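Note that one protein chain is taken out, while the other chains of the complex remain in position.
The block that comes next holds chain A.
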Amino acid sequence: MASETILKVAGLHASYDATPILRGINLEVGGGEIVAIIGRNGVGKTTMMRCMIGLLPAASGTIRYAGREITSLPADRRARLGIGYIPQGRDVFPRMTVEENLQVGELIGQSRRPPATDLVYEYFPILKERRDQLAGTMSGGQQQQLAIGRALIGSPDLLLLDEPSEGVQPSIVQMICRVLRSIRDRHGTTIVLVEQNLDTILALAERCLVMEKGQIIAEISAGLVTQDSVRRHLLI
C-alpha cells in the first residue's frame, strides 16, 4: 500500500518542563498506510502525537509532512495543511452542538476542498440525528464518532488518532474500525494511530511501531501483524 513517504520524523526530542519524554523518535509513514504505534502506558505515545500536530514544541529533531518541514509551524498551520488530529480523551467542545463541533473541523481542509459533511453523516448517522445536541451530553462512543467526524469533515490527508478505542463499547469500536478502513480505501487517507487494544490493532494496522521510553524500539512489518507478534510487544 505504501507509496511515497507522507510523514517522516527524525531524531525527535521533546520534554515536559525539564523531564525528557521523547528521546529521539525516528519513523517514516508512506501515503495511504495505516500504522499503529503501540507500547505500554506512559512511554510517550500521546506526547509524540501532540508533538506531531504541534501542541508541544520539539526540543530537537525534525518532522516532515508531505515533503515539507513542519517542525516549527504552529498547530493551526499544520491542521490547515491537511492533518486531522483526534486526541486521547476526544476533546469535543462540550458546550457546542454536534454541528458546531463539525464546523470547526472544516478548517482542516479549508480552501482545498468543500467540507465533507455528507460523507461524515453517512459514516456516522448518529451525528446527523443528534446534530443539535450539545456534544458534552453525549456518550463516550458518540463523542469519539464526533471527534473522528470533526477531523474527517476537512478531508485530511493524514489522520492522527490517539487511542480511539479507549472507553468506547466494542460494537462501536468495530464500527469505527470499519469506517477508518473505508476512509483509507476510498480516499487514500494515511492513518497513524496509537492503540493498546489488541482487537483494534489487528482490525486496522498494517504495520506496528513499538515504543518504549520515548523511542521506537521495534517494528512489526506489513504482513506480520498477528495476534502473537502484537501481544508479545504489548507485554514487553
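General observations
Criterion: a contact is a pair of C-beta atoms (placed from the backbone, for glycine too) under 8 Å apart; a residue touches a chain by one contact, two chains touch by 3 or more; residues count from 1.
Criterion: contacts and distances are computed from a predicted model.
When the listed names "Spermidine/putrescine import ATP-binding protein PotA", "Branched-chain amino acid ABC transporter permease", "Sarcosine oxidase subunit delta" or "Transketolase" are checked against UniProt, the chain not shown comes out as "Branched-chain amino acid ABC transporter permease". The chain that is not drawn here is touched, among residues A:Leu119, A:Leu134 or A:Leu198, by A:Leu134.
In the complete complex, the hidden chain is touched by one of A:Gly39, A:Gly141 or A:Gly154, namely A:Gly154.
Of the candidate positions A:Ala10, A:Ala75, A:Ile217 or A:Leu234, contact with the hidden chain is made by A:Ala75.
The missing chain, though absent from the display, is touched by one residue of A:Ala66, A:Val104, A:Leu119 or A:Leu202; that residue is A:Val104.
When the whole complex is considered, the residue among A:Arg95, A:Arg113 or A:Arg231 that touches the unshown chain is A:Arg95. Counting the whole complex, the residues of chain A in touch with the unshown chain are 53-55, 74-76, 79-80, 85, 87, 91, 93-96, 100-101, 103-105, 107-108, 110, 134, 136-137, 150-151, 154.
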